[in-house]
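Below: one structure, written as C-alpha cells.
Every protein chain but one is kept in place in this view of the complex.
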Amino acid sequence: MSLDDPVIITCSISGALANREQCPAIPYTPAEYAAEARRIVDEGGAMIHIHARRPDGTPSYEVEDFRAITEAIRAETPDVIVNYSTGALGVPVAKRVAYLRELRPDVAALNMGSMNYAKYSSRRKDFVFQTVFTNPFDEIIELLRAMNEAGIKPEHECFDVGHVGSLAPLVDMGVLHPPLHVSAVMGITGGVPPTARNLATMADNVPAGSHWGVIGISRAQWMLVAAALTLGGSIRVGLEDNFYLPDGSMARSNGDLIAKARQMTEDVGRRPATIAEARVQLGLSERVAIA
Amino acid sequence: MSLDDPVIITCSISGALANREQCPAIPYTPAEYAAEARRIVDEGGAMIHIHARRPDGTPSYEVEDFRAITEAIRAETPDVIVNYSTGALGVPVAKRVAYLRELRPDVAALNMGSMNYAKYSSRRKDFVFQTVFTNPFDEIIELLRAMNEAGIKPEHECFDVGHVGSLAPLVDMGVLHPPLHVSAVMGITGGVPPTARNLATMADNVPAGSHWGVIGISRAQWMLVAAALTLGGSIRVGLEDNFYLPDGSMARSNGDLIAKARQMTEDVGRRPATIAEARVQLGLSERVAIA
Amino acid sequence: MSLDDPVIITCSISGALANREQCPAIPYTPAEYAAEARRIVDEGGAMIHIHARRPDGTPSYEVEDFRAITEAIRAETPDVIVNYSTGALGVPVAKRVAYLRELRPDVAALNMGSMNYAKYSSRRKDFVFQTVFTNPFDEIIELLRAMNEAGIKPEHECFDVGHVGSLAPLVDMGVLHPPLHVSAVMGITGGVPPTARNLATMADNVPAGSHWGVIGISRAQWMLVAAALTLGGSIRVGLEDNFYLPDGSMARSNGDLIAKARQMTEDVGRRPATIAEARVQLGLSERVAIA
Partner (left out) sequence: MSLDDPVIITCSISGALANREQCPAIPYTPAEYAAEARRIVDEGGAMIHIHARRPDGTPSYEVEDFRAITEAIRAETPDVIVNYSTGALGVPVAKRVAYLRELRPDVAALNMGSMNYAKYSSRRKDFVFQTVFTNPFDEIIELLRAMNEAGIKPEHECFDVGHVGSLAPLVDMGVLHPPLHVSAVMGITGGVPPTARNLATMADNVPAGSHWGVIGISRAQWMLVAAALTLGGSIRVGLEDNFYLPDGSMARSNGDLIAKARQMTEDVGRRPATIAEARVQLGLSERVAIA
C-alpha cells in the first residue's frame, strides 16, 4: 500500500458493550442500523463492521438478528461491504461460526492472538479491569476454515506485532490466502502501545501486497487515524471504538465520525476509496445476495 | 518532545522567490507584513519566519528593510517570536551576518549542510532545475559565532539525516548549546524523501532534549504536517512553503494556512503552544526590545 | 544504553526441559552447575539464569534444590549475578514465590504478558504444539511485590511490544522502580517476529534510562545476538536457549557459547561488562550472602 492508494474508511457501527444511555446514537433496531448505514455511506464509509443486537439493544449472536440487521442495511446501502464481528468473549466458537456460515458476510473480523487485555487508571493507580484475552491458534484455524468454506474474507485484528507475525505460518499451511486484510488494533493496555512509530512497525510486518489499516481504541484514536493516513494505511472509526470527535463533543451519529475521518483523509492529500475500489483492494468479489 | 507537548506553529510569512502574481496574499510592505502577522497570531501561530522584501516586493538583505518589517510586526504582535532567514543563495555571509548583529531576532534559520537541490518533472522526464546547495561547515560555524554573540537562537534547517548528524561535532566543539531547535526540511529532490517513516528517523537523530519540527516544501506538505503531529513534533506552514490548502484552493492569507494547521493539530488531540510556551520550549528569553 | 556501554553477557545455564541425551553438557548436580559457572565466568559471562534440577536432572521448584545449586555456584564464582527463573508452566505462584523469598537471588526473571506460544513446522505444514501462555497482570503484580520485599531486581521478559508497554502502568502504580532491566525474547511463534528491525522497536519502547538485552530462542539466535550488539543492547546465550554454535556444532559447555558471544561482542567494537560493571548497570547492590 502507498499514499497513492485511496483510503478504505470502515465504520464500527454499533459495538455490543455500550448502550444508548452512554451514547444516544447507537443503533439498536434493524431500522436504526440502516439509517446509520445511510449516513456512513453518504459521508464516505465503504465497509461496516457489525455486532448484532436485539431490538432492545442487548448483544445478540443469533442468526436471525444478524440477518435482520444485514437485510435492513443492504436494503438501504446495497453494495456496502458487510463485516461481521466474531470476537465475543464467552460465546462458543460454534455459535460464532453459525452466523458466518448462514449469512456469508463479505468480511469477518478475526482476533489473531492472545494477550493481557486491561484498562489502567492513572488516577486510581490501579487497573480498572484486567483479563487474559485468549485466541489460541486452533480456534483461529477453526474460524478460518469456516470462512474459507463460506467465501468470507477475514479481517485480521492484530493487537501486537506478534499477532501480525502469526499470519505467516497460517499462509504457509494453506488456510490463509494473500492478499490479506490486516488491522492494527491499538490502545489496549497489554497490547502494542499506541504510537505512530509502533504502527509503522506493525505495518512493516504485514506480508507484502496486503492491505492494512488501523483501529484505535483509546483516546489516542484520532492521532492513530492521522498516523495511519501518513503511513499509507486505511482507517476505522465508529461508535464501537469511540463516541467522541477530536474536539471532545459526542458524535450525534456514526456519520459525524466518518465525516471527520474523511476530512482528515483529505487533509493529507488522500481520498476515501469508493465501495467498488475498496472491494478491489480487499480482493472481494462483487456482492452476492444473501440467501 | 512528546505528544503531550503543545505544538509550536511557525509561519513562513513571505519567502523571497514568489510574487503576488503567483499568490496575491504575499506581503510586500511592512504594513502588509504586520497585517499578516496579526492574522497568524490570531489563528495560533507563535513564530514568524521572515525573508525581507523591499516595498515593491523584491528580495532584500538590507538591515533597513529587515528593521522596518520587524518593527511593524512587533507593533502589531509585540511578543511573537521573530525568526530571520539567513539562507540566501549568492548573498555573502558578511551581509547575512550584518542584519543578524544589528537587529538580533529571537531566532535565525541556519542551513546545516550541502546537498543536490533539484526539482524533477515526471511529465517532462527531466529535471526542471538542479544545483549544488553549498553550506560548508566553516560557513555554518561563522554564522553560529555571530548568532552566539548576538544572543540569537539558531533554528537548524536539516534537509537530510546527515545534516542532523552534523549537530553533534558542533555541540562538542562548543559553538552549539543544547537544547537545540531542529527543523526537518522535506520535499526537495536531493534531500531526504518526504515520508512519515523518514521523518521519524530524522527526529530520532535529534540530540535528546531538543525541540524539533517539520518544514514540508512539496505537495506532500500537509501529509508531513500530520506526520510530525503524530510523531510528537512541531510544524511550519506559510506562503513561502506552499500557497495551497489541502483542498487545492489558494490561501487568501497566511492566516488560512495557520488555521488549517491549528485544526489538524487539534484533530490529533494536541493544541498550539502559546507564544509564551513556545519561548520556554525553545529556551528563548523574554523578548528584549530591538535597538 | 549506547554502543559505548559494555555488554552484559548472561548465560541461561540449564533450562528445565531439555536433557543430557539431547545435549551432554547440561548440568544436573550442584557440582556440575558450579563447573559450568566457572567456565561461564572465565569466558566473560556476568549473570547466570538458573532453573533448578534435582541431581537426576528432573526439574525442581524446591527451595532446597535452588539452595544447593546456588551455594555451589557461589562457592566457585562468588560475585557472579544470580538470576532465577520464575516462569514454570503449571507451577503455582506461591511455590515460585517461596524460593524467591527464601533465597533472595540478585535478579529474578518475570514474564510480562500473555500470548499464543507455538512452534510451527513448515515441513509438516502444521503446528508442532500450541498453547496460550498466560501471565495475567495480577500474577505479575504478586510476583513483583514478592521481589520488592525480598530486594530482588526483576528481569522483564517481553515476548512482544505490548509486554514492554505493560511496564508503564506498573511503574505508575509504584510496584516497579526504574531503571528497569528488560529482555526482548524473540523467536517464539505467537510473539514478536525475530528480526533486527523488530528488536529496534522493542528497544525503542523500553522506558528511558533502562537496561535492555535480547534472548533469542530460535535458529535466529546468533543473528539476534549480533543485532542487539549493533543496537546498543546486551545479550543472553546458554544451553537453555540453544545447544548449537553458529557453525552448527553442538556446544561442549556453556563456556563455548559464552566464548562465541564474547567474540561477537568484540567484533563490533564492544566488550563484555565485568561482573562489577554489570551490577552497576542493573542497579544491583554488592552481593549479600544468602542465608
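Per-chain numbering from 1; labels A, B and C assigned in written order.
Here is the rule we use: a contact is a pair of C-beta atoms (placed from the backbone, for glycine too) under 8 Å apart; a residue touches a chain by one contact, two chains touch by 3 or more.
Since the model is a prediction, treat every value here as computed from it, not as a measurement.
> In the complete complex, the chain left out here touches which of the visible ones?
B, C
> Among C:170, C:192, C:206 or C:223, which residue is in contact with the omitted chain in the full complex?
C:223
> For the chain left off this view, which of B:191, B:232, B:255 or B:269 is in contact with it?
Once the missing chain is taken into account, the touching residue is B:191.
> Using the definition of touch stated at the top, determine which of B:68, B:97, B:115 or B:215 touches the missing chain.
Within the whole complex, the residue contacting the unshown chain is B:115.
> Give me the subunit B residues in contact with the hidden chain, please.
Against the missing chain, subunit B presents residues 113-116, 118, 120, 122, 125-127, 130-138, 159-162, 164-166, 168-169, 172-174, 189-193, 197-198, 201, 204-205.
> For subunit C, which positions touch the chain that isn't shown here?
Within subunit C, the residues that touch the unshown chain are 3, 196-197, 200, 219-220, 222-224, 226-227, 229-231, 246-247, 260, 264, 266-270.
Operating definition for what follows: only the chains that are shown with their structure count from here on.
> Once you've mapped the touching chain pairs, tell me: line, ring, star, complete or other?
It is a line, because the chains touch in a row without closing up.
> Need the central chain here, defined by C-alpha centroid distance to the all-chain C-alpha centroid.
That would be A.
> Where the centres are mean C-alpha positions, what is the separation of subunit A from subunit C, in Å?
About 38 Å, centre to centre.
> Subunit A to subunit B: how many Å between their CA centres?
40
> Mind pulling the residue numbers of subunit C that touch at least two other chains?
In subunit C, no residue touches two or more other chains.
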